[in-house]
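Apart from one protein chain that is not included, each protein chain of the complex appears where it belongs.
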Amino acid sequence: MRLSADPSTSPTDYDFTHDIRVRFVETDAMGIVHHSNYLHYFEETRVAYLREIGHPFTEWREAGLESPVLESFVQYRKPLEFDDLMTVHLHLAEVTRATFQMAYLITVAGPDGVAQVRATGVTVHGCVTTQGRPTRLPAWLVTMGAD
Amino acid sequence: MRLSADPSTSPTDYDFTHDIRVRFVETDAMGIVHHSNYLHYFEETRVAYLREIGHPFTEWREAGLESPVLESFVQYRKPLEFDDLMTVHLHLAEVTRATFQMAYLITVAGPDGVAQVRATGVTVHGCVTTQGRPTRLPAWLVTMGAD
Amino acid sequence: MRLSADPSTSPTDYDFTHDIRVRFVETDAMGIVHHSNYLHYFEETRVAYLREIGHPFTEWREAGLESPVLESFVQYRKPLEFDDLMTVHLHLAEVTRATFQMAYLITVAGPDGVAQVRATGVTVHGCVTTQGRPTRLPAWLVTMGAD
Partner (left out) sequence: MRLSADPSTSPTDYDFTHDIRVRFVETDAMGIVHHSNYLHYFEETRVAYLREIGHPFTEWREAGLESPVLESFVQYRKPLEFDDLMTVHLHLAEVTRATFQMAYLITVAGPDGVAQVRATGVTVHGCVTTQGRPTRLPAWLVTMGAD
């Protein structure tokens, strides 16, 4: 297991936020969001983060690079329901020459406006060429990790 | 609208059957299968049919061809629920030089063993190269349509 | 087939618009958005429309009503790709005492800023109690259809 990041439940420990509203299709017969969809929320937020910092995913793909997910972890703390407006918090957690980790926190504003924790998670990514051969991370990403 | 096939509710009007069990993830908060998943069931059946007749989808892709969906129609007649074991019936309905239509019927065996109709549908497909340029259908498919 | 609406390709024929960005998970190995996801885009837009007009889906559900999809039709005109920012246009097309139809148009702004048509579609909905028994549409919806 490469996964080492321990995702905080405090929003202030994260660098970036992105809002997503739960779609009806994402619910299941338990009346809550199906657990597999959290990985979609993390991915949408990761894509929004990379765009925000000026290195959109489309740039990676044009450069012949992909960042496949090597490991994923999700802790489901309190269910999300249909139409919930969640905030996904993201933090670039660990960077080596070959992999990087993203930590995530999902919150929903409670009736009192205070953020309630719904889930935390981590994804570990590698870097491969579009032919699927492992390669080094882009230099800018390694530099970010050194901060 | 290219779609012209009128999918029968009689299993005997179909050429091929394929069994699929409903996954929990495919249900929604109404407690039934979400309507978008029927297109997944049709696709899985189409792939199984092409394998059965000796022209698997992988052969298409190795030949540099894709058969994108141009139109889809689904009529939801009675809900599918979690764990239902459905039979998807498929019929190659219309073939021109550039497009083909597949008709579908989904049934579930009732308590008396008699097939209950759950849904019908149609997909219309074209043929494109992997670069996305429209091209003629494979000759064997045009021949099948002439039968 | 109850479906009778003929979805226009002109944005000016629609009442409401909603923007959605394509998620990576929504693409398939053809490199384009999988055809089943268009039904998710229609649904997200339908939910946003009902919220906008003051009758959110959550109100329906609290009143013990659901509006299941009876039929769906999609015409895929030009593929959507990862990260495309689409506009989904919606129009309440037909209302009877027991069913209503929504028509949809999906566009993406081209390099010149002009909206390019990507897809059109229709969904037909009924109204059922949470026990699944068909019932009349809410009065406000029948009234809207009379306009």
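Going by the order they are written in, the chains are A, B and C; count residues from 1 in each one.
Operating definition for what follows: a contact is a pair of C-beta atoms (placed from the backbone, for glycine too) under 8 Å apart; a residue touches a chain by one contact, two chains touch by 3 or more.
Worth saying up front: this structure is predicted, and the values here are computed from it rather than measured.
Here the missing chain is touched by one residue of A:10, A:75 or A:143, and it is A:75. For subunit B, the residues touching the chain absent from view are 21, 23-25, 39-40, 43-44, 47, 56-58, 61, 82-83.
Taking the whole complex into account, subunit A touches the unshown chain at residues 1, 3, 30, 32, 35-37, 39-40, 43, 66, 68-76, 79, 132. Taking the whole complex into account, subunit C touches the unshown chain at residues 24-25, 27-29, 31-32, 34, 36, 81-82.
By our rule, only the chains that are shown with their structure count from here on.
Residue numbering at the subunit B/subunit C interface overlaps substantially, since over half of the positions present are found in both copies.
Farthest from subunit C, judged by the mean position of CA atoms in each chain, is A. A simple rule picks the central chain: find each chain's mean C-alpha point, then take the one closest to the mean of all protein C-alpha atoms, which gives C. Rounded to whole angstrom, the centroid-to-centroid distance between subunit A and subunit C, based on C-alpha atoms, equals 28 Å. Between the CA-based centres of subunit A and subunit B the separation comes to 35 Å, rounded to the whole angstrom. Look at where the CA atoms of subunit B average out and do the same for subunit C: the two points lie 23 Å apart. Chain contacts: subunit B has residues 32, 36 touching two or more partner chains.
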